[in-house]
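Here the structure comes first, spelled out in structure tokens, and everything after it is commentary.
For this view, one protein chain was removed and the others were kept in their places.
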Amino acid sequence: MTTVERNQSGTDHQPEERESVIVRFAGDSGDGMQLAGGRFADATAMAGNDLATLPNFPAEIRAPADTLGGVSSFQIHFASRDIATPGDSPNILVAMNPAALRANIGDLEKGAAILVNEDAFTKRALMKAGYETSPLDDGSLDGFQVTRVSMTEMVTRAAEDVEGATTRDIQKSRNIFALGLVSWMYDRPAEVTQKWIEGKFAKSPVLRDLNLAALRAGYAYGETAELVGTQITVPAANDVPPGLYRNVNGTQTLVMGLLAASIRSGMNLVLAAYPITPATDILHELSRRGGHGVRTIQAEDEIAAVGMALGASYGGALGVTSTSGPGMDLKAETIGLAVMLELPLVVIDVQRSGPSTGMPTKQEQSDLMMALYGRHGEAPLPVVAASTPGQAFEAAIEACRIAVEYRTPVILLSDNFIANSTEPWLVPSAADIPAIDQNLTTEIPADGDFLPYARDERLVRPIAIPGTPGLQHRIGGLEKEEGTGNISYDGPNHERMSQIRAGKIAGIDVPDVEVDADEGAEVLILGWGSSAGAIRAGVRRVRQRGIPVARTHLHHLNPLPANLGEVLRSYKQVLLPEMNAGQLSKVLRAEYLVDIKSHTNLQGRPLRAAEIETAILEVLGA
Amino acid sequence: MTTVERNQSGTDHQPEERESVIVRFAGDSGDGMQLAGGRFADATAMAGNDLATLPNFPAEIRAPADTLGGVSSFQIHFASRDIATPGDSPNILVAMNPAALRANIGDLEKGAAILVNEDAFTKRALMKAGYETSPLDDGSLDGFQVTRVSMTEMVTRAAEDVEGATTRDIQKSRNIFALGLVSWMYDRPAEVTQKWIEGKFAKSPVLRDLNLAALRAGYAYGETAELVGTQITVPAANDVPPGLYRNVNGTQTLVMGLLAASIRSGMNLVLAAYPITPATDILHELSRRGGHGVRTIQAEDEIAAVGMALGASYGGALGVTSTSGPGMDLKAETIGLAVMLELPLVVIDVQRSGPSTGMPTKQEQSDLMMALYGRHGEAPLPVVAASTPGQAFEAAIEACRIAVEYRTPVILLSDNFIANSTEPWLVPSAADIPAIDQNLTTEIPADGDFLPYARDERLVRPIAIPGTPGLQHRIGGLEKEEGTGNISYDGPNHERMSQIRAGKIAGIDVPDVEVDADEGAEVLILGWGSSAGAIRAGVRRVRQRGIPVARTHLHHLNPLPANLGEVLRSYKQVLLPEMNAGQLSKVLRAEYLVDIKSHTNLQGRPLRAAEIETAILEVLGA
Amino acid sequence: MTTAELTKADFQSDQETRWCPGCGDYAILSAVQGLLPELGVAPENTVFISGIGCAGRFTYYVDTYGMHSIHGRAPAVATGLVAARDDLSVWVVSGDGDALSIGGNHLIHSLRRNVPMKLLICNNRIYGLTKGQISPTSERGKVTKSTPEGSVEAPLDPISLALGSGATFVARTVDRDKAHMTEVLRAAAHHPGMAVVEILQNCPVFNDEHHIHVTDKAQAAINRIELVHGQPVRFGAEGERGVVALPGGGLAFGDAADAIIHDATAADPTLAFAINGLGDPMTGPVALGIFRNVQAPIWAEGVTARLKASRVGLGDADIDALLHEGNTWTVA
Partner (left out) sequence: MTTAELTKADFQSDQETRWCPGCGDYAILSAVQGLLPELGVAPENTVFISGIGCAGRFTYYVDTYGMHSIHGRAPAVATGLVAARDDLSVWVVSGDGDALSIGGNHLIHSLRRNVPMKLLICNNRIYGLTKGQISPTSERGKVTKSTPEGSVEAPLDPISLALGSGATFVARTVDRDKAHMTEVLRAAAHHPGMAVVEILQNCPVFNDEHHIHVTDKAQAAINRIELVHGQPVRFGAEGERGVVALPGGGLAFGDAADAIIHDATAADPTLAFAINGLGDPMTGPVALGIFRNVQAPIWAEGVTARLKASRVGLGDADIDALLHEGNTWTVA
């Protein structure tokens, strides 16, 4: 085995220091761009930079090679300071084929660097990408810093020493070559990737050696080739809080949150789900955790999935179901039943671009109104939204806490961006996680019958689960008599029960919003969900112009924080950017009669710092 | 056959004239109260009174005899002037058994008349109704005008002349006896009922004669018995517009509206539905209309039903599906598909009391938010609400018109009250119904390809149905490229398409609201759906106090009438009564930032004039 | 109270039954309540889950744990309950519409999974609660309010569908034969996997006497093909007829002497399927009894114990371990 070493002294160039860099890897979906990007991100994290990533998949499993539809990309933004988004426009684009170049060039600003695998720019591939002439030759890339590398040739040569490597394997290692090269260019530690390769291919020495050779070749190419230009280095971030960090995406944290809530509450975790992009990974991740008191079920459809989760809850477990938009539609009736029964249930909606099948692999946060109102009748329930990959951990725990302690279904909103993008995460400690009290009734009340729809001071009902002697009772979707839970068609009782159900939800204790406000700020930028990063970055830009701004972010969409009305009314202007047509804006206008300005975006991608900056300046008339 | 004749001169009492009367028939669900009430209503309509009715069924098919849960009632309000509601508190209650008395007595004001079948007040029946002593004897009915009639005995005697009548048949004719008696008491024409009996039992002379005998006996009992007191007469209404009238419920009119729209548009009507109370009758009514270019399907579930309706629409028919709350939840995903495809589809939601199974036979209008927002993603669609049994005709036509002409799913909201209550209806003329233009594309465009997602000036797309040569194309739930309709994952295209879909709906031409305003009115009472009658009556009461009031009613919930904001802002106060927790209020507050006051009611019954009156006075601080 | 002392009364709730007079559901309820005490399962360890329909009311009348869920979804809810708890005796009570129309998908999938629950289909071949529309088991040509010109659809047969879905216990019985019903339900209760029992049930209001061919004594003598494991499949007033094997494969009606022996435990469901296909369920002859009763892996078997075991000692240390998985680094 050969070792690749980070060796700055081997080159004549002095590395240039930058505060932040945005790199985008792009190639065919078979080219392993997600892998290359993910490895680059891990190495970057280990180098101590702050970072944010944005994977972008095609909808097809494997679209025909070299077509625009088949392009897959991975963007990473890393810096020596706290950053908030995967970045707007890449400083460098790695394009493994013509289609990748064509699909991504529009996002680049002039002056940006482009690194292409020139071997892939064949006539056929150019044609398939819709190029009539090669952009490498026809001048259309003028103004960009284009570097052409014969990657296919390079890996073939690098593989000469590896005995037993097939042509296919060699082709497949081009992404690792590119990774090696870019790692050199941005001075990333090669050891992290090297270790990963060694672990990953431990059982297949040929592949291990091949990939190590490709990595080394890429790295070495950077060091030696004049072509690549200056090496750039981004020092470790120094404005992030101290502690132990880990690079995570929002699926991992969400799953860890569920597990932590399950362990903290002592409740078994039952996840029933039907596969759907981008929610499926939650099912995948939890299915590996049988040892942690977890049972997962791949249901026959989303209706079954939520029914199963509810059945599990009825049996005393923490019943969870996860899905995306179309699956949410199907779960509505059972969620309404859970509202009526007042049983805990956590429903996770990993939002994607709608309506209908829409653009399943793209970003949107347009399921808020559905989460709040997507059921017949008066069926209020709590809605919690995760805001960043890291925060999804707390959001999941919060959703579980509310569901269990208030006996209610809770909708937890995540989205495609949170689920798939990564960021360094200050790993919390188990001891800091609040306890969750299931508070089951296990004894026959001394003073008489068990009343399943009696209330405590928070309007919460007692729960006795099957298996508890003497507390047998029946619950159902028909309206119930207060206290006994017997069927009741009495009008005033129904009104009272409706008010109790609503009052219970309205009374859930949620923290006040905290405002990050500059002295003299006249505009409040309010966000929810995964717009958090872009808003933070956009606000920073405006502040850098010396304009005072206030910013706050909602994690609870129902009930709303008690101080929110007051906060909204204390600013001359409120700007609410969201990746939908203005949904939260509607909710808040109705609630507080405040003339909130919407900034909306339905372009299937996360918001960008620049557009937030522009929107703020517009609102301010600046 | 014997003839029953209305014969006022046969009695000594001079009939007393009243402007309006409220009668409630109540009995066991097996007692035929709906039938008695319905016949009484028909006779009343034929007598030229204005009227409104309110049937009230138990949820059980046939609850155990004599229990409170099994009580069925039918209320009718009729008057010599225009009336708006089935009335708040009955002037007379007909109670066929103790349970009926107990279940209804609470709605009576002191002084009201009570007519009981005293034979039914057995020990066992009293006990089953929860009476420890007989209310007929224990003084608990003091203050009411109680008339005890041995109905069982009377019908048994009346049946002596009818050969072949079984005991069971005789028992079952008690409702007709009661009907006869009440018909005499309120001077209703007996011929109408008599004709109905003759028609209904044409094939069974025994039943015919038995029921005629029972009717006659009841009528005669009134004429001769001293007990019954004064006969009351309510002259024909004279403040209603002239024309041909018919007594209708909102199911009949809605079905006629669908048929009229189908005939007017020349499109075949395909209704696919899954049974659910109270929507099922739409399926029943339309299933009888095969001769009118109609095909109905009882689907395997609501998802299939809406899928079938959409499939039929795709084939060029007018696809309709009807359901109630729980079924709406299940249709959400397919409605979203229809939004994306831009195909006509009419979805009828006959609202009932929710959430979940709720109180299936009770009244509520709590599905508005779901109609507007109950789908994932940005999926706006038009929502039309019927306001009275008669108006459901126009509402149905309007829903069809919008669906067909704008190529969009439309949700038509009706409710339990509209569906089941009746009122005299000024029968419209076919010639006055607007034409509906399906406007199919049938020719290959001269200028090139057929573009299924091209737009006209209203943003409406062209439709070519299967079978049209040369215009083959594919549509689907994935986002589409503007114009061609090809799959597109392009972000800006998605945003444009989203805006087009929204803009098309927002631009639908709906009439301005008209305000019925008194000079100097400071408060506007705004309603939607079946609150229309109660609001009209409540407003009248306030006006009778000399207080100026303005009133308007919404039939289009999306898009909202263009002048609505202006109207709302031109009153100091806006009061919005609705049978939910304030749903429309929320929508309008968000839209117009007007501080609308809600009057809400979740008691499973229609609003009452008195509560509207009180609410108005409260808002006015009067 | 030990489970040995249980009586029928222990399984009767205090709620008033709300079916129409003469409804077959009363007899089914009574048979179940009569059987439960002898199963030795305490009321608190027994759960009834139902969907919506007249039959769905069942849950309220049994003094165990129970959930009256939503239309068609009871098997899914029961599956979820079992996924967390295989220590309970789980019963689902369903109507023909609930189980076979809106709930068809959950039915076939819970059957293939062999989820341990007893699912009773109260088959009155009609929609009772919604007042008389066709159900998926109504006969072709049936006139109802939704099919005034007669239904144009062939019925689903619950037995065939269950066998086609890989069911491990499949039986048919009838509300008016308490002894038969009890025996079939007893076997279902003892079946460790999923047991589906079709109970022909009268709806005197909307489909009166639809099963008279097997409930009227004289007609039943001719029409009831009794399935008894290990016994020849004979029927007829004198037991003179039999289900016989055809030389080219398949079955037919023939002489009692040639009758095949019923083997409910046969691995191959073919003969069960074939017997059910003979005759005519609407008019007879029709087979009653246990068609199939085989062992197969039970879904979620042992889950309660497994979850409990995996939870022993689970605590903050495990959370911390989870949180620290993978690459980490420290910022000082």
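Think of it as A, B and C in the order they're written, each chain with its own count starting at 1.
Methods note: a contact is a pair of C-beta atoms (placed from the backbone, for glycine too) under 8 Å apart; a residue touches a chain by one contact, two chains touch by 3 or more.
Please read these numbers as outputs of a predicted model, since none were measured by experiment.
Every shown chain that the unseen chain touches in the whole complex is listed here: A, B, C. Only one of the listed residues, B:A299, B:M328 or B:M369, touches the absent chain: B:A299.
Contact with the chain that does not appear here is found for just one residue of A:S20, A:S287 or A:Q499, A:S287.
Checked against the full complex, the candidates C:D208, C:D255 or C:D268 give a single residue touching the omitted chain, namely C:D268. Touch with the hidden chain on the side of chain B covers residues 42, 45-46, 48, 192, 236-237, 240-247, 256, 259-260, 263-264, 266, 268, 270, 272, 290-295, 297, 299-301, 303-305, 307-317, 319, 333-334, 337, 341, 427-431, 433, 465-478, 486-487. Contact between chain A and the absent chain runs through residues 60-65, 67, 69, 274-277, 280, 283-284, 287-288, 290, 296, 298, 300-302, 326, 356-357. Residue-level contact of chain C with the missing chain is found at 101-105, 108-109, 112-114, 136, 140, 152-157, 160-166, 245-251, 260-261, 266, 268-271, 273-274, 277, 296-297, 299-300.
Note that only the chains that are shown with their structure count from here on.
Interface comparison, B-C versus A-C: the higher count of C-beta contacts falls to A-C. Centre-to-centre separation between chain A and chain C, using Cα means, comes to 44 Å.
With touch defined as above, residues shared between interfaces to two or more other chains in chain A number as follows: 333, 337, 341, 476-478. Taken residue by residue, chain C touches two or more other chains at 52, 68, 70, whereas all remaining positions touch fewer.
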